[in-house]
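Left out: one protein chain. Kept in place: all the others.
Going in written order, the chains are labelled A, B and C, and every chain counts its residues from 1.
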Amino acid sequence: MAELTYRDAVARGIAQEMARDPDVVLIGEDIAKAGGVFKATVGLYEQFGPRRVRDTPISEQAILGAAMGAAMTGLKPIAEIMFADFAAVCWDYFANEFPKSRYMTNGQVKTPLVVRLGNGGGARFGAQHSQSVENWCMMIPGLKVVVPSSPIDVVGLMAAAVRDPDPVIFLEHKSLYATKGEVPDGEIVDTLGTAKILRPGKDATILALSLMVPRALEAADRLQAEHGIDCEVIDVRSLVPLDTQTILASVARTHRVFTVEENPRLCGWGAELMSIIADEAFYELDGPLVRITTPHIPLPAADVLEDLVIPNAARIVETVLRTLSN
Amino acid sequence: MAELTYRDAVARGIAQEMARDPDVVLIGEDIAKAGGVFKATVGLYEQFGPRRVRDTPISEQAILGAAMGAAMTGLKPIAEIMFADFAAVCWDYFANEFPKSRYMTNGQVKTPLVVRLGNGGGARFGAQHSQSVENWCMMIPGLKVVVPSSPIDVVGLMAAAVRDPDPVIFLEHKSLYATKGEVPDGEIVDTLGTAKILRPGKDATILALSLMVPRALEAADRLQAEHGIDCEVIDVRSLVPLDTQTILASVARTHRVFTVEENPRLCGWGAELMSIIADEAFYELDGPLVRITTPHIPLPAADVLEDLVIPNAARIVETVLRTLSN
Amino acid sequence: MSKKTVTDDISAEVRLELYRTQVRLREAEQRAFDLFLQNLVKGTSHLSLGQEAIAAGFAVAMQKGDLSFCTYRGHAHTLARGVPVEKVLGELMSRDNGLMRGKGGSMHLTSVEHGVMGSYAIIGAHLPIACGAAWRAQYRGDSDVSVCFFGDGTTNIGAFHEALNFAAIWKLPVVFVCENNLYMEYTPIADVTAVEHPAADRAAAYGLERIIIDGNDADEVLRTARKAYERARRGDGPSLIEAMTYRHSGHSRADPAKYRPEGELESWKKRDPIKMYRARLLKLGVSEAVLNTIDQEIKDEVEAATVACKAAPAPSADIIFTDVYADGGWAWRN
Partner (left out) sequence: MSKKTVTDDISAEVRLELYRTQVRLREAEQRAFDLFLQNLVKGTSHLSLGQEAIAAGFAVAMQKGDLSFCTYRGHAHTLARGVPVEKVLGELMSRDNGLMRGKGGSMHLTSVEHGVMGSYAIIGAHLPIACGAAWRAQYRGDSDVSVCFFGDGTTNIGAFHEALNFAAIWKLPVVFVCENNLYMEYTPIADVTAVEHPAADRAAAYGLERIIIDGNDADEVLRTARKAYERARRGDGPSLIEAMTYRHSGHSRADPAKYRPEGELESWKKRDPIKMYRARLLKLGVSEAVLNTIDQEIKDEVEAATVACKAAPAPSADIIFTDVYADGGWAWRN
């Protein structure tokens, strides 16, 4: 058992899979010799060499196209698109190419690949380097979408993503890279499509993802300690496949639901989850479904402004209190 | 008053604005001499000449970048991205450039432009030429998103879009181009952000958009005639700005809500609307919020298959009946 | 037929194969057009009538295991790899016997068992994808070549540029084939391109040789293909080939092609690749009877395929929900 940063967990998860399977290769901009701009791939070039860990030009379409073509013909590429916002310059591959080819070809073409993205805000990088794009990915049929919040989940879900026969979008949160957690020694393989109840509770369910998970947990602690409100906090972890069983079961116990979302408000993952709940668990609900999100605006760069727009524990506490007291 | 096709209404709306304002220009692939692959811009090249109506290379990023640069510096460009699916090859402009620059520059930069997209299915074009991308657009802060369902709305909303000082995504439905409707003579200018109650009703609210509007109306007629169920049908028309007042007021009257969406299920516009309703009109609701959508799959090409996946009147009738009888 | 006469660097067998392939593409696509007129082809379709020499030459020069990456205008390249006519027509007609049972449609013809790794309908997307397949070959030491077909108009989209640079710096075994048929849909390519030869005049931007060939001459195509494949297999990297040609029909079934200057089609029809190739074979001493037999065999094949397709059922509804994911299904939730 070692304490690892989320950043190092990325490299460890990739190393575990590269050591196991010679078909696993890693490409991206500055990911090889430099170890990545977020230092999340440090050591892999040294360990696996230039054949398996390759730097690319600034050609995101070529990166993803190459990953897809390699995946179609036998490799299991992991491609990095540095900042999640850059998904926009190669969105065709996310939206039209790898999620659709298996279906269009009636099962002939497979695309087992992983796209890693540096997701999310909090680093004062401004509107074009801070976005949370999990909802961009969730809305595309054929993708799988994984959003880990802790080092151990990073390792285990990375392994699951690499071994998965479908294209998996793996969203790493830039503001979590420096966070630490215990990670057991030896091989770790988690399961896609499983949410985790991180804190059981009976008064309300809080659904969170990625950087919002520690904030939801902090809010739940304060709601308990300061207000006697006992919230269940679920780390959704995987948007596709989605663990609706765990979520709906929780709703059936607590009868009140909140989401905590970093994505801008409209058509976020929370809108989808709330809609599922409003359809399938309507008669379990004791009150409105409330989403706590970044407002529907581009992200401002300044620290004081950015901190005000991304949901935090205080806003969660305040929203839960206000909602439950109505 | 003339009967116009939806296709001709596009050209008429554009012509009305080009005649009025010399800063309005039109660019796109094959939109000039050829009048567009959907024949929606026929006659504009002849009327306004090669300076104002220009064919471009297959360079969608250049098309939208050029539109943006021109808009920033004084023109009011209308750019066509032929099939909505191709938004994926120039998504950076939709997602990162024109919606964000006003905000990032603290109001210094304006981008008054219109992007026209040939949206939606029904033409047996397969998974890469049939998508409904209104939810892609709705999720991006800073865009406005308009989705007309009739010739008269096409003219009026086109005028509103062109005159609007913000970037407007104008989604034309390919399967509506041949449909006809009465359009009064003279200038028509509609208002963005206004939904229309097309059929008042008291038993349930059906929210629909674009091609789903005529199908919702047909379903409502059948529900009334065959089952005595009186549905209110609302054409949402504009996703951003969103006319929540009209929608929430309807919910407060009918207490039951359905959406009819062509987009694949996850994170569709219906998820957003249902989440708003589940939050703000929760205590008005008498039962589950039910979305009728294309399933979360790529679109199949074959006619028999495509017809089964896109919502139609029969599926709407059946879903409403089943839901209300539970 | 005297083998001696007909054989130079190209053997008699290969020459007949080139002829047979071109005729097969022509007949199958002409049939597709007829079926469209009978309202039996659903959706769109993009024919390669007039461009057959390119598909034939590149395919005949391939080895088994080589991979083709095509566009929406992909019938010819698909058929050229030996995919049965019935499978292609079936897909165009949205029948259950189609290559993808109707799920893909005419723009996405794919037959992995024949090395046809897909037809891509978003301009430019498959150039990087072909790079990826070639990267796999390089990585594993496989000897196959990836061959990527696209049009003149495609050279102006960003993915073209990224793929060419990427292939060049990694020295990938990929061959890029630009079929310059003078038009990007309805717009003359010259109106929207900064250079005369949209592909060849840009080869130097990727450190590649400038190659322009007569795309209506199957022999020239074959020779060029062989050289490029050898170079790729040797590890010397990609090639970019611009093959000049012309499509006899409109861009797609919706297009009557009225934008063409008068006489242009007629003058190109004089250079019809099949007519020219037939004449060459005759001149080289192949007997008319041999060619007629081939013609008849193809006609029979296409006719049989048509009959089979007309009789084939529509795809069954259950396949709507198959093969979104590798488990065979579409479940996005538990």
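One rule holds for everything that comes next: contacts are C-beta pairs under 8 Å (C-beta built on N, C-alpha and C of every residue); 3 or more make two chains touch, one makes a residue touch a chain.
The structure presented is a predicted model; accordingly, all values stated were derived computationally and were not measured.
Asker: Give the residue, chosen from B:D166, B:D203 or B:E262, that touches the chain omitted from the document.
Answerer: B:D166
Asker: Check each of C:L37, C:A204, C:L282 or C:V307 against the chain that is not shown and name the one that touches it.
Answerer: For the chain that is not drawn, the touching residue is C:A204.
Asker: For the chain left out of this view, which of C:L18, C:L67, C:C131 or C:I157 touches it?
Answerer: C:I157
Asker: Using the document's contact rule, name the residues of chain C that touch the chain not shown here.
Answerer: Residues of chain C in contact with the hidden chain: 156-162, 164-165, 168-169, 191-195, 201-202, 204-208.
Asker: On chain A, what residues meet the omitted chain?
Answerer: 29-30, 33-34, 37, 55-61, 85-86, 88-89, 123-129, 266, 295-298, 300-305, 308-309
Asker: Determine and list the chain B residues touching the chain excluded from the picture.
Answerer: Looking at chain B, the ones touching the missing chain are residues 25, 51, 54, 56-57, 59-75, 77, 92-93, 96-97, 101-110, 112, 141-142, 144, 164-166, 193, 240-245.
As a working rule, only the chains that are shown with their structure count from here on.
Asker: Taking CA centroids for every chain, report which one is farthest away from chain A.
Answerer: Max centre-to-centre separation from chain A belongs to C.
Asker: So, what's the distance in Å between the C-alpha centres of chain B and chain A?
Answerer: Here the centre of chain B sits 30 Å away from the centre of chain A.
Asker: If you average the CA atoms of chain B and of chain C, how far apart do the two points sit, in angstrom?
Answerer: Their C-alpha centroids are separated by 36 Å.
Asker: Could you state the distance in Å from the CA-based centre of chain A to that of chain C?
Answerer: Here chain A and chain C have centroids separated by 40 Å.
Asker: List, in ascending order, every residue of chain A touching at least 2 other chains.
Answerer: As it turns out, chain A has residues touching two or more other chains at 92, 96, 103-104, 141-142, 240.
Asker: Enumerate the residues of chain C that touch no fewer than two other chains.
Answerer: 101, 103-105, 108, 120, 122, 124-125, 158-159, 319, 324, 330, 332
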